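Below is a structure I'd like to ask you about.
Note that one protein chain of the assembly has been removed; the remaining protein chains are unaltered in position.
Think of it as A and B in the order they're written, each chain with its own count starting at 1.
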Amino acid sequence: MLRQIEGSRAVAETVARCRPEVVCAYPISPQTHIIEAIGAMVKAGTLSPCEFINVESEFAAMSVSIGASAAGARAFTATASQGLLFMIEAVYNAAGLGLPIVMTLANRAIGAPINIWNDHSDAMAVRDSGWIQLFAETNQEAADLHVQAFRLAEELSVPVMVCMDGFILTHAVEGVDVPEQSDVDAFLPPYEPRQVLDPDDPVSIGAMVGPEAFEEVRYLAHLRHLDALERIPSLAAAFAEAFGRQSGGLVRPYRTEDAETIVVALGSVLGTIKDAVDGRRDAGERVGVVGITSFRPFPLDAVRDALSGARRVVVVEKAFSVGFGGVLSTDVAMATHDAGCSLRTVVAGLGGRAITRRSLEEMLAAASRDELDSVTFLDLDHGIIERERARMGATRRSGPSAENVLRDLGTVASWIG
Amino acid sequence: MFQVRIHGRGGQGVVSAAEILSVAAFAEGRHAQAFPSFGSERMGAPVVSFCRMDDRPIRTREPVMEADAIIVQDVTLIHQVDLFAGLSPEGYLLVNTSRSFDELGLGEFFGEFHRDRLVTCPATEFALEELGRPLPNAALLGGFAALTREITLDAIDTAVRERFAGAVGERNAAAATAAYRFVTLAEEELVRAATN
Partner (left out) sequence: MTTQPVRFYQVGSFAVGNRLLPDDDRTVQSDQNRTNSLDSGHRACQGCGEALGARYALDAAMRATGGRLVAVNATGCLEVFSTPYPETSWRIPWLHSLFGNAPAVATGVAAAMKVKGKGDVRVVAQAGDGGTVDIGFGCLSGMFERNDDVLFICYDNQAYMNTGVQRSGATPPAARTATTEAVGPEPGNVFGQGKDLPRLAMAHDIRYVATATVADLHDLEEKVERAMQLHGARYLHILVPCPLGWGSAPNDTILVARLAKETGLFPVFEAEYGKVTAVSPIRHRTPVEDYLSIQRRYAHLFGEHSRTDIIARIQAIADQNIATYGLIDDEADSRGQKEVTA
């Protein structure tokens, strides 16, 4: 039933209907509403059997999930930003052990400077961890992806991270059809582990592996991701059949048929980009957009196909590699290296800066005129940058840049965006 | 699409107001989207929330820069925050105060707007009367319904009761109704003044 609810609530209810058996909680904005709601369900007995454990850190949250999953329980947790970084050793470990944990990542910037708002720096920081990373465009998709995530994870014995934009999605109230329990039960079979800690059949999990086999073990993990490239579209199709709506899949093109310029992006900004694309289409420009749902595994073939007709590709990213440029752009470049199209990176929305339709349309218009730099920082305040650079040039003890910049800006409470 | 921006201070139910409005619009069969200004604000800090309503699915995720309506829950923000930024010339403004725009020193500022779309409403007084607490958000939604006719009082009433259980919902709904009546009368005054 379609209801007007908060994204976090929709995800929490959906996760509960996936019948997780061990759920760990450690508070960090903006994922807290998800874990709070699940905790209340366990406390009230509406989610049972389930062990809800308040742990002392994100590192413990992922570690408890590892133990629970290895012992045969369906495990779930959620985190964001610094929390993901604090658990990163265990994040890699869960993937290396092949434990099908599902985690919601409420995407948030990474400090310093400390910032609680949305961007994709956290997800990018664990890009190579071995987790499958799926990005939700809407709260409906965020909810639906969790159902698919548990099934995908458990089929392949690979952990799955469902990335949803912090605040922009987690705290947005909009219409979501939370999957019904009976439909979820029909779609998601009980967890049947490939490896389990069982006194009746003892195994050692987590042995040391030397040079003689490490590469093979890692390659097997890579193969499971390649398997995921096959399974993700078929699960999305099965989901569409069972639930009557499209969610998930590898990539999602919009108005790309005859497009000369195609934007590539991840997550909720796709909505605003679609509005901008419509705007440019109205102005006579042949523009389209491809949303990537599966960032890891990265669907090279699907991206290549989706971009095949384009003369220009513009990757809009909510993260970047300092000292280099785009992160997603690198992957898109791999997909299009022999396609003969130009590739531009637009870094936008860092630390929660609003990505407006107006700015996107101006950027797209510039792209259509081939006036876009290879790397553009959208809506960057060059005056602020110059002032701080001047201060740094004038004196050695110029002080902390973040504070200097804030002083230059004056009162920010008056800002709307 | 009709876009609403709500200004207030932490603790005044600014975020809840946008959510309740979105639930009311949803109940009337429209697509709706509500979200806060995403701060880690504490009690008393300036807070902004947003609500969009449309007959088509809403895709954009940007904050409401160009508002069709602005609700100001806390009048002390007037000289601190750029409250009216991006308000459409056709737009509506509802300010929670027992004073008039002239008394607030804003009379001349509104020259470009439709005068009958700008209303002050003592929502906190209605809230104090009904709830005994200075939480003006539900009352202002009643006033918003009267001012814009974008939503019915019935839908606001249902959404408020859905949000606040039992007696609290009852009293918030009563405050909304009181504000609705007040703004309806004020509107009639303004229309009369405009036609005379």
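Everything below uses one rule, namely that a contact is a pair of C-beta atoms (placed from the backbone, for glycine too) under 8 Å apart; a residue touches a chain by one contact, two chains touch by 3 or more.
This structure is a prediction, so every number in the text was calculated from the model and none was measured.
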Partner chains on view for the chain not depicted: A
Absent-chain contact - pick from A:V11, A:I38, A:A70 or A:L350: A:A70
Touching the absent chain when the full complex is considered, from A:D128, A:E180 or A:D198: A:D198
Missing-partner contacts on chain A, residue numbers: 21-22, 24, 49-51, 53-57, 59-60, 63-73, 75, 89-90, 93, 97, 197-199, 201-210, 212-213
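Note that in this section only the chains that are shown with their structure count from here on.
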Distance from chain B to chain A - Cα centre to Cα centre, in angstrom: 34
Residue ranges of chain A touching chain B (in the complex, touch as defined): 4, 6, 29-30, 116-118, 165, 167-168, 171-175, 268-272, 274-275, 352, 354-358, 411, 413-417
Chain A contact footprint on chain B (complex, rising order): 5, 18-19, 22-23, 26-27, 31-38, 40, 45-46, 48, 58-65, 80-82, 85-86
